[in-house]
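Before any comments, here is the structure.
All protein chains of the complex are present and in place, except for one that has been dropped.
Letters A and B name the chains as they come in the text, with residue numbers starting at 1 for each one.
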Amino acid sequence: MSFNLAFYSAFFAVLGLVGIVLLGLGAHLYVIFGVVVPYVAVLLFFVGMIYRVVRWGRCPVPFRIPTVCGQQQSLPWIKRTLGDKIESPFTTRWVIVRMLLEVLCFRSLFRNLSVSLDKEGPKLSYFSNKWLWLWAITFHYSFLVVLLRHLRFFTQPVPGFVHFLDSIDSFFEIGLPQIQISGIILLIAVTFLLIRRITNPQVRYISLPSDYFPLFLIIGIAFSGILMRYWYKVDVVAVKELALSLVHLNPQVPKGIGWIFYVHLFLVCVLFAYFPFSKLVHMAGIFLSPTRNLPNNSRYVRHINPWNPVVKVHTYEEYEEEFREKMKEAGLPLEKE
Amino acid sequence: MAELPKPKELVDSIDYTPPAKPWMETRPEFKPGTYGYGVKAKNLKIMGFPNQRDFFPSEEDWKLPENWKEIFLEGMEDRLNRFRSFRLFMDICVRCGACADKCHYFIGGGDPKNMPVLRAELLRSIYKKYFTWPGKILGKLAGARELTYDVFKEIWYYMYQCSECRRCSVFCPYGIDTCEITMMGRELMNLLGCNLNWIGEPVANCYRTGNHLGIEPQGIVSIFEFLCDELADITGVKVDIKAHLNRKGADILFIVPSGSYFADPGTYTMEGEFLFLDYLEKKYGLKWTMSTYASEGGNFGLFTSNEAMKRLNAKMYAEAKRLGVKWILGGECGHMWRVIHQYMATMNGPADFLEVPRNPITGTVFEHAKETKMVHICEFTADLIRHGKLPLDPSRNDHWVVTYHDSCNPSRGMGLLEEPRYIIKNVCNNFYEMPENTIREKTFCCGSGAGLGSEENIITRMRGGLPRANAVKYVHEKYGVNVLCCICAIDRASFPPLLSYWVPGVDCCGIHELVGNALVLPEEERGIRQRKMDLRGNPLKGFEDEMEEE
Partner (left out) sequence: MYDGGKIITGLIIGVILLSFPFWYNLGKAAKFPEPKLTPKAKQAGQCVETKVYMKAHHMQLLNKWRDDVVRKGYRLYVGLNGKMFKMSLQNECLKCHSNKQEFCDKCHNFVDVKPYCWECHIEPKEAKGGK
């Protein structure tokens, strides 16, 4: 797929989504965009994610195939560092540590190297390259903070941790409403990921519309959110009334919430609905990755393959049958003379 | 046979910039030197594999059955349901590109379809088209594409340009393992009889004669006797090898890759192992045996299909049972240990007729191998050295300046990192590590693994071996390293041509060749005899002049 097709199809798809809301609002479809779409999106999200995980779960893991990244547990006097214990885990406990590092700290991505080839020589060198790790983890955590902050719209009373996050997030007390750092960082990080995708020739070459689409979507979400908070203000009380009515399963659409809110909400709904049917399922998939979530102990414990096939083998008897004379001549012991 | 360009020309041809044409629109050129010969009908026949005919990838017509597309897609669906890894890895890749420059074939060649992500995408595009609804509806926009004859050939080409080394998997944030994808791809190829002959023939040989090379029992006897004669000339020790073949009632069954007794420099490792085991028997009474039936540790079934792997591997336990040994000792081989460590107990177990491996000399119980009942010779030797059971004179390896290559499978499939290093440090005085990003779990493949080591595939092999060879070059220039030590038979077969191409002046050896050199035999200990040659028949340091006079 050419870059232009991949990039612009995703870009215009997101733009088209914005267009859809604006048209809908023009036709006063507040109930559709305020109630029906959010419910459908959340339903699709949950049903879709459960379906995906169950689908994976129904496929067995026939073999124990961890990618081992450290010294195995073997002789007692061979030292295993903490790193070895985590990345060549022998017990489930250490597998959990490995998974936690992977999920919470993006351990494998942290290892990332870049290669450069000096054709004189020739000489290959490898150097640590943590940019992708840095922006990926920044992106994920700022998104998480933004998401959790939004709980203030969905809860009454607002739980302490949400308020706490909020106060940390606006620690610098700049402007009014105070600037929340997570939103800005999210926008920067996601923009970096987009720029990287465009400028890194290899990544650009492999990118599909489904790689650009979530990026544009998230940029749209962050951008409309920031616009709404600082510039095109909406009636926050009414927004919370809508949000609460939704989670109380007693939907009511208050009048007079600004158009930008509906743009923001619709893009979020699209993200939720899109989630289970796209590469974004890696959120759940990473937990099931057999190269990471299995201990390196397959000589210690027998891993069971539920479909272990019965196969035709060449038995020793058949072997001896074929070579008996030659074996006899060579002086090898035989089962049957 | 392909014309191999000069190293300089090969390096100059590396271009990491992807072509202007999108990848779905390019097709590989089947240039001589970049792929292996197709499998022969006779080999498919021995195994009873489908589509038995002589296969020529260079020809336009691959003689596929009429319904090849159904077979491929049904095979794919079947595997998507049987392997969670396959389905999951098809689903969760985000194309972040972290794996792109981790593949040695990409680093040494620059073909974007050798980036692990794109190699997987070749199959993923088919998966999307036929097994996901976004792909069915949106087609190309969702990254899906039709399975055509050309696409099939393209998948074939790149499934046989992956050596299943798993380096990319180390760096993938989700642990996506291209090896798994390649294995699935190759299983599909085998449903249509499209294996390489360099894999298909060893598989057929191994099935019939017990080893990849098709050596019949009397042949093994004569090869072993020849090696033992050589050994006797160098060390004065005569190993009565015939008494050790197919011997019942021994303590251990020793299984090595046939590469160890077929060609240099593997044979020196084999000699070292003979000397070592003979020493243990004479000194400590360890009874060992080798089998002509289970005369292969390696398993090219791994590169064919999981069923083929199981069919070939079954003989290990079967023979251990027939001979009534207590446990099995495995030799220096890479992919063999992937199979033994990660597959064997699952496929061929439980081996309840064997005992939990225990070193009778040191009393060490190899608890970590209690299920498989199979111990790596490096674990065994390291244990003996640790307990002071092996008198060693490391100065006998002073003519070598050693570096150690972690073979892909023992490192990333097993975690055998410290045992070999411990042995090396005890048997030689000059040991230098290669740069840290090229060893241990980040080690580079020799470029010829997973059945790609054939002569006609030479350009791909030299390209794929560049990263490894280049790291060797670094220590060669910096420390004067003159031998690359490894514990893999494919390595020992592929490094000599690779190193002479990229780093002339560096040899290749196995660990037990060095152990054999350093091992001080009883007669030597008592001063009755003196070792003047290494196992290759080259003079030891200090004996160069004497040897010349003789």
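What we mean here is this: a contact is a pair of C-beta atoms (placed from the backbone, for glycine too) under 8 Å apart; a residue touches a chain by one contact, two chains touch by 3 or more.
Everything quoted here is computed from the prediction, not taken from an experiment.
Under the touch definition stated at the start, the shown chains contacted by the missing one in the entire complex are A. Screening A:Ser2, A:Ser128 or A:Gln156 against the full complex identifies A:Gln156 as the residue touching the chain left out.
Checked against the hidden chain, the listed residues A:Ala27, A:Leu176 or A:Val310 yield one contact partner: A:Leu176. Residue A:Ser245 is the one among A:Thr91, A:Thr191 or A:Ser245 that touches the chain missing from this view.
In the full complex, subunit A touches the hidden chain at residues 46, 49-50, 53-54, 56-58, 60-62, 151-159, 162-163, 166-167, 173, 175-177, 233-237, 240-241, 244-245, 247-248, 256, 284, 287-288, 303-306.
The criterion applied here is as follows: only the chains that are shown with their structure count from here on.
Chain centres here are Cα averages; for subunit A and subunit B they lie 34 Å apart. The residues of subunit A lying in touch with subunit B in their complex are 1-3, 5, 9, 52, 55-65, 67-75, 77-79, 84, 87-88, 90, 102, 106, 108-109, 111-115, 117, 119, 122-124, 126, 132, 136, 200-211, 277-279, 281-282, 285-286, 288-292, 296-305, 307-309, 311-316, 319-320, 322-323, 326-327, 329-333, 335.
Listed in rising order, the residues of subunit B touching subunit A in the complex are 7, 11-12, 14, 16-18, 22-24, 48, 80-88, 91-98, 100-102, 107, 112, 115, 117-118, 121, 133-134, 140-143, 166, 169-177, 180, 207-210, 216-218, 221-222, 242, 245-248, 292-293, 306-307, 310-311, 314-315, 318-319, 322, 340-343, 345-347, 349-350, 364, 366-372, 374, 379, 382-383, 386, 411-419, 422, 435, 437-438, 441-442, 466-467, 470-471, 473-474.
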